[in-house]
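One protein chain omitted, others in place.
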Amino acid sequence: MKNKIKVGILGATGAVGQRFVSLLNSHPWFEIGAVLASPRSAGKSYADAANWFGSEPLPKKTGGMIVSDAAEFVEVDFVFSGLDASVAGEIEEAWARRGIPVISNAGNFRMNPDVPLLVPEVNPDHVVLIDRQQYSEDGFIVTNPNCSTVGLVSALKPLHDAFGLEAIHVTTLQAVSGAGYPGVSSLDIMGNVVPFIGGEEEKIATEPLKLFGQLTQSGVDLLDIPISSQCNRVPVIDGHTLSISVRLKGNPDVEEVTDAFRSFESPLRALNLPSAPAEFIHVVEAESGPQPSRHVNLGDGMTVSVGRIKNCPNFGIRFVALVHNTIRGAAGGAILNAEYLVRKYYLGSGV
Amino acid sequence: MKNKIKVGILGATGAVGQRFVSLLNSHPWFEIGAVLASPRSAGKSYADAANWFGSEPLPKKTGGMIVSDAAEFVEVDFVFSGLDASVAGEIEEAWARRGIPVISNAGNFRMNPDVPLLVPEVNPDHVVLIDRQQYSEDGFIVTNPNCSTVGLVSALKPLHDAFGLEAIHVTTLQAVSGAGYPGVSSLDIMGNVVPFIGGEEEKIATEPLKLFGQLTQSGVDLLDIPISSQCNRVPVIDGHTLSISVRLKGNPDVEEVTDAFRSFESPLRALNLPSAPAEFIHVVEAESGPQPSRHVNLGDGMTVSVGRIKNCPNFGIRFVALVHNTIRGAAGGAILNAEYLVRKYYLGSGV
Amino acid sequence: MKNKIKVGILGATGAVGQRFVSLLNSHPWFEIGAVLASPRSAGKSYADAANWFGSEPLPKKTGGMIVSDAAEFVEVDFVFSGLDASVAGEIEEAWARRGIPVISNAGNFRMNPDVPLLVPEVNPDHVVLIDRQQYSEDGFIVTNPNCSTVGLVSALKPLHDAFGLEAIHVTTLQAVSGAGYPGVSSLDIMGNVVPFIGGEEEKIATEPLKLFGQLTQSGVDLLDIPISSQCNRVPVIDGHTLSISVRLKGNPDVEEVTDAFRSFESPLRALNLPSAPAEFIHVVEAESGPQPSRHVNLGDGMTVSVGRIKNCPNFGIRFVALVHNTIRGAAGGAILNAEYLVRKYYLGSGV
Partner (left out) sequence: MKNKIKVGILGATGAVGQRFVSLLNSHPWFEIGAVLASPRSAGKSYADAANWFGSEPLPKKTGGMIVSDAAEFVEVDFVFSGLDASVAGEIEEAWARRGIPVISNAGNFRMNPDVPLLVPEVNPDHVVLIDRQQYSEDGFIVTNPNCSTVGLVSALKPLHDAFGLEAIHVTTLQAVSGAGYPGVSSLDIMGNVVPFIGGEEEKIATEPLKLFGQLTQSGVDLLDIPISSQCNRVPVIDGHTLSISVRLKGNPDVEEVTDAFRSFESPLRALNLPSAPAEFIHVVEAESGPQPSRHVNLGDGMTVSVGRIKNCPNFGIRFVALVHNTIRGAAGGAILNAEYLVRKYYLGSGV
């Protein structure tokens, strides 16, 4: 691209915002045109306002940018939002009304019937929900799911396509980065497990029903299957591990399920999106399965790993999935959504 | 007791063996008469042979004892065994044949039809299986279950009694101490989750069927229900957390299940056993549920905590349980078994 | 004691405050008469106001108490203060003026020339500084040192007495509980070391000079020796480890230093204080030295462990010390101070 598309980052100083900054640092299509955060941060340099905690240094160019108040508009082609849910609703809507598309990681509009809840490998057709939105001529909102949901629906997509889902049962082991920064106190989680994450189980029980829902004239018909989830916080920095049991139509065996994982073709293949990983789903052969410290960075954090596929006396099939919660499950997923929207002419049409 | 019962500890230098030493240090009924381990350790002082890693100092009296070879017999009233499964089979049988009762934590004889697999609050009547054993006039073997199984069956006992079990589905988050010492490499588990523990899922799928089995004239009739398990190692020192779903007869609601937990009366109450906790099952009220760092030491590590009891669309009921894997789930459980056997006149009859 | 002394706890909901509650739960002399905190907590039950994170359950009696505003006075014999330094100055002074003695863990008055900075095994004679205070007839303030300083001066006391200090060089490895709750974010410290703790190095460089200072007619003459410190936060829950080098008069060798540690007699021995440990200093024989997970709870957290005593080419002697930072280094130290003050007739005179 000759002229890069200018993006703003809402909530740029937070944990997800910092991931946006990292991932957009050398993005071939997008460049950061504005970093926006709370009035408290506005006016400071990004380097001063953000307590940068990435394992790679803060990109100098962004570090020197002055943070704007997320409630005030700036000239950008669209914005990514890593805002906290407590403020995201109002602010994101304001930007959309102002004519600026919002590619959001926040939970506020995910279940809104006119807002695509999008994982482009899973439900690319849902993108047309944008056309139903009435914020303004050009403004709209697109969301990506909760970080655990992303891992769950990504891993289940090949099985839903091949066989059809009938019931889902999942226990999560979630990384602390999912709680943002400062997030989880070290006194609460070091050497410990906390079997509770506020609001998480509800999201996992509902978002997949929309993601796997059928697009109709009048919106998305939610899938109607039972989903049970129990969420645990574990002392891991990045990477949500999911222990998944699933009932599938036709009751396929382990080999058929493994084949379905292996033979799944990403619908993005032909689109050549910069953030789409070579492998959407990676099957870990090793008996010890997918592990945060070994597999979370596969496909630069955009690949979902699965393994330990076996028979389950209760559901038929049981396996383990792993997703990078702040890349594929948050900022990276939102960037992939934006890339997909460019290809679909919803974003950056002038370029 | 005027004269304490003299016990030997097989595998005394290992992780479970060290717990035996700690817990027996000031036991009102038992005193350590011998510490036994591999020929490599034999002849050394216990302080030298064991790489003591308890958070309390090694009791001086035991530290000065000379370790014997576990394959050679010494004069004790009975032995606890914390031997590794690779050697436990042969050695434990030899002691039983020699006329010395073996209260074992090893897995080798757990599913042997004539050997009680005992959690005295769960299946106290199974103790009479001892009478079917033919090792020698006085020698016999009694086992306690795998550390995760103990947590599972303890938490399910009140529900099985009140309603009846129909299906079990469990995901475990297991502490590193369960793997013994040196056990899990820090490089494998710090900041990581390993969704595999060799042999563990098989034990969890079978041992509860015996524990909840019906005692008949010809032994124990195994319970016949499906059990599905997925085991994870997590960076926790002590305390296995279990995410359990269960289908119960009559489909009780959350309140009825909570009541069943609360109103369960331990069959040990009247026996006044030194290691029996005041509460067999503790219901954690807090939304954040039972957690290793907060609840693992309840009842000196002998209480099993449950919490986060809720509806499950797949099974009816879902909850979280926590068990101290090296106390209730290993050495402490074995000691409680021995205390129960004393009360039932199988041990220490001369006292 | 027939009638226990009634104490209030200022800052009762915080990390140090919770330790006060734990340690006072079954104290033979003191009973909690009031729990006091910020106006935000006032009016709530202590159980609701405090996010209790002890590994033992919150004592029921205290859990049911209603929290008062620390700025309003209640009828107690004296108060412990676990207040944050940002508010401790004003509030503690107000209580002292009101006639109520304040036994404080906060840093505000530690270097005040009329306020004893007290570790009763180290500088018991400094207690008479109380007589110089003018807050009111009965009110006064006594402080204990910073948590790292406590470990440092405790370990050095036997050497200062036996030989005389000439220079101190220390590197600390400090636990996260030292930062209070929520304190250190898990994202900052899991699998990491942070070589900076705000204000800590300054405290370690000055407080020992007062603790080892000479009591004169006009107050305490500070010791005049160089102290260099570098403070690190490490992923440990409880227990500050100190790597200490020291230049001593007469240049004693390792054996003489070890003897000095071993032969030190606590000046508290005859006083029979409930919180005074049997061993003030414990010499760890093992080559692997004192370790948080093995030695931090010695003497119920009131013993300071030392080990790895060796020659140092730069200073003469080098060794490692370990202190429980929230017990001996904070709440437990303050309680010991109060016990000492009872014996010295500064507190609870009516009992």
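Here the chain labels run A, B and C in written order, and each chain numbers its own residues starting at 1.
The working rule: contacts are C-beta pairs under 8 Å (C-beta built on N, C-alpha and C of every residue); 3 or more make two chains touch, one makes a residue touch a chain.
All figures in this text were calculated on a predicted structure; none of them were measured in a lab.
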Among C:Ala85, C:Val128 or C:Val193, residue touching the chain not depicted: C:Val193
Residue, one of C:Gly82, C:Pro120 or C:Gly307, that touches the chain absent here: C:Gly307
Residue numbers in chain B that touch the chain omitted from display: 15, 53, 176-177, 181-191, 235, 237
Absent-chain interface as seen on chain C, which is shown: 167, 169, 171, 173, 191-196, 205, 226-228, 230, 232, 234-237, 239, 241, 243, 245, 287-294, 307-308, 312-315, 318, 320
Contact footprint on chain A, counting only the chain that is left out: 53-57, 190-191, 237, 293-294, 296-298
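Here, only the chains that are shown with their structure count from here on.
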Separation of chain A from chain C, taking each centre as the mean of its C-alpha atoms, in whole Å: 47
Separation of mean Cα positions, chain B and chain A [Å, integer]: 42
Geometric centre distance via CA averages, chain C-chain B, whole Å: 40
Chain A, residues touching no fewer than two other chains: 191, 235, 237
